[in-house]
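With one protein chain withheld, the remaining protein chains of the complex are depicted in position.
A, B and C are the chain letters, set down in written order, and residue numbers restart from 1 in every chain.
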Amino acid sequence: MPIRVLVWNEGRDERNIPEARVLYPNGLHEAIAAPLRKSVDFTVATATFESQPDHGCTAEVLDATDVVIWWGHKLQREVADVVVDRLQQRVLDGMGLIVLHSAHFSRIFKRLMGTSCSLKWRVTENEREILWVTRPGHPIVAGIDDHFILDHEEMYGEFFDVPEPVETLMISSFSGGEVFRSLCTWQRGMGKVVYFRPGHETFASYHDANVLRVIENAVRWAAPTVDSKRANFGKKTKDWLDAAGS
Amino acid sequence: MPIRVLVWNEGRDERNIPEARVLYPNGLHEAIAAPLRKSVDFTVATATFESQPDHGCTAEVLDATDVVIWWGHKLQREVADVVVDRLQQRVLDGMGLIVLHSAHFSRIFKRLMGTSCSLKWRVTENEREILWVTRPGHPIVAGIDDHFILDHEEMYGEFFDVPEPVETLMISSFSGGEVFRSLCTWQRGMGKVVYFRPGHETFASYHDANVLRVIENAVRWAAPTVDSKRANFGKKTKDWLDAAGS
Amino acid sequence: MPIRVLVWNEGRDERNIPEARVLYPNGLHEAIAAPLRKSVDFTVATATFESQPDHGCTAEVLDATDVVIWWGHKLQREVADVVVDRLQQRVLDGMGLIVLHSAHFSRIFKRLMGTSCSLKWRVTENEREILWVTRPGHPIVAGIDDHFILDHEEMYGEFFDVPEPVETLMISSFSGGEVFRSLCTWQRGMGKVVYFRPGHETFASYHDANVLRVIENAVRWAAPTVDSKRANFGKKTKDWLDAAGS
Partner (left out) sequence: MPIRVLVWNEGRDERNIPEARVLYPNGLHEAIAAPLRKSVDFTVATATFESQPDHGCTAEVLDATDVVIWWGHKLQREVADVVVDRLQQRVLDGMGLIVLHSAHFSRIFKRLMGTSCSLKWRVTENEREILWVTRPGHPIVAGIDDHFILDHEEMYGEFFDVPEPVETLMISSFSGGEVFRSLCTWQRGMGKVVYFRPGHETFASYHDANVLRVIENAVRWAAPTVDSKRANFGKKTKDWLDAAGS
């Protein structure tokens, strides 16, 4: 059975920013979705901030989703509570979540991390990013050499305020000498969470073969693996909650 | 300079439940605070749900607090947003947080974990809990033998829905055969978070020397260690946030 | 392409201990190998302490092996240096290793852990073991309910002297009230290491459907995922080593 992927993208920068429009005429989501669609292992849907209702993240849509890829930026604070709550619950129930680039500040990522998710940042310039593998052999870096280079990217620097990752798979350096944990994993409930750094809207990162390879690997890795029998894990839980709430 | 501790306790069960009133006539918070007060290493304040304003957790109080100990139960959902937000920010800025027993469902713990924090539970009976050390040598279990026993406690069982702890220091078994990760640590921002399981209000756990020893150790371990220079970590952060929000 | 599995078993207890002979007439290795052989996803070989040469672990055999399952006991100290060195190198190069029961004291496991790997233990009696899942959703516990029970097993208790696992997937309790981290993972180099507790030679654990399911899941999880391009990770390594050694 194929892995059912939902690529979510804010979707406004590509209309408002000329460079982004040229690079991603159909939106970042289509650039990310297209390579996945080439494999029979995936079925791929997309949604944007403006999708109706619930930014395209209804219960029905998520019922048919195994892994969500999330790209957000300037509208992040405007994502509705009901969507953030629903995404969180789905991750706890086993849905995978791949968080990209500026979505480090998405409400769903901050919710799952419990921290500010802040980082250092520089007004966009052409900077060279080198991404180094720090855990060869991990499925998410399968097929990636010991490093790869993106000639034009936006700088993100430490301290990246996230909980200590379970696995730190890649670390970047930038022309300015900054470093950043660029590919990390966490577990939340029964779900797997991946953060992957590249992808500024005015650069061609989502046309880079290595970036796309990591994203595809991450989708495979984060997919739920089983009839998870969640009921059993939950049904014996504190029953006073029903009365007293929590 | 002494470590400044705030012991926070919901404070209602000890008035409403006869067994609790007998065991903790001055409240759970006083039972926890009293042993700490014997050492010149600590200055100890207390607060309860009914403390005014902000359940006793104003900015001024937290300015003078290094470590918060938190015990909550039936009123957890009623803790005000402003208090949860403030506690979270303080932990990210370096304040230590020790979460006890039923406060696994406190809003601040759930906020910091990003998960449901649910667990298995049985209507209170007299059950024997054995707590085993799984990481001897760690400062929080200093002075604790390879295990200790609480003859009367409430059962908590796995799956405990929290992120993989950075350190799992003690694991409990119960008469019914259940197990539970009873003493765990996480880091959030610059702050340290500890969860410690024992402490049902109708049992004498907060009069047990081993339990009190772990709590005191945890306070020492979770205390901020330094002039943290937070400004520097923050001031170079994404400046578009000021405009676009996050 | 199938995963190539080598089931290694000391192989002497089943000849010397009557109960073991009855339960495992073809050896523990055959009991573990048989269910894997039913799937086209695996090709399965076996070897024992007495296999010639190198206890059946020659370079040629390991060249054709993706995952090794290891069961050892009284002869562990007699396993040859060359075999331990070779196994370690293969794991660092990406081979998976599943360590079972008393093989916690195998030389290869101690070599990879860097610790004593000691634990508490009781002369074999009929004891009930309950194994609880502490990380639902992980591929290695796919298809396992929230717990399962083995009516007859040997007690292992904490402190289990291993490095903090990357993931703690199951925790056991025993009739005597002891607890044990029964299913854990670590990474070493490019290889994945799993420890799984059950499997005393005089009990029927390797005929238990849940135990066999976990082992099969672990094999799938620990298999190397890719053309690992080890050369690139190694070739730029300190060249003074060639001269000065290390």
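The working rule: a contact is a pair of C-beta atoms (placed from the backbone, for glycine too) under 8 Å apart; a residue touches a chain by one contact, two chains touch by 3 or more.
Quick caveat, the model's predicted, so the values are computed rather than measured.
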| item | value |
| --- | --- |
| Of C:Leu112, C:Met170, C:Val194 or C:Ala218, the one touching the omitted chain in the full complex | C:Leu112 |
| From A:Glu50, A:Asp85 or A:Glu158, residue that would touch the chain that is not displayed | A:Glu158 |
| Touching residue (missing chain; options C:His152, C:Arg188 or C:Arg213) | C:Arg188 |
| Residues from chain B at the interface with the omitted partner, ascending | 94, 133, 135-139, 142-143, 145-146, 166-167, 187, 189-192, 224-230, 232-233 |
| Where the unshown chain meets chain A, residue by residue | 128, 130, 132-136, 146, 157-160, 164, 167-168, 171-174, 177-179, 181 |
| For chain C, the residues touching the chain missing from this view | 74, 76-77, 88, 92, 105, 111-116, 118-121, 123, 157, 159, 161, 163-164, 166, 186-189, 233-234, 236-241, 244-246 |
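In this section, only the chains that are shown with their structure count from here on.
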| item | value |
| --- | --- |
| Chain A and chain C, separation of their C-alpha mean positions in angstrom | 34 |
| Per-residue multi-chain contacts in chain A, two or more chains | 166, 187, 189, 233 |
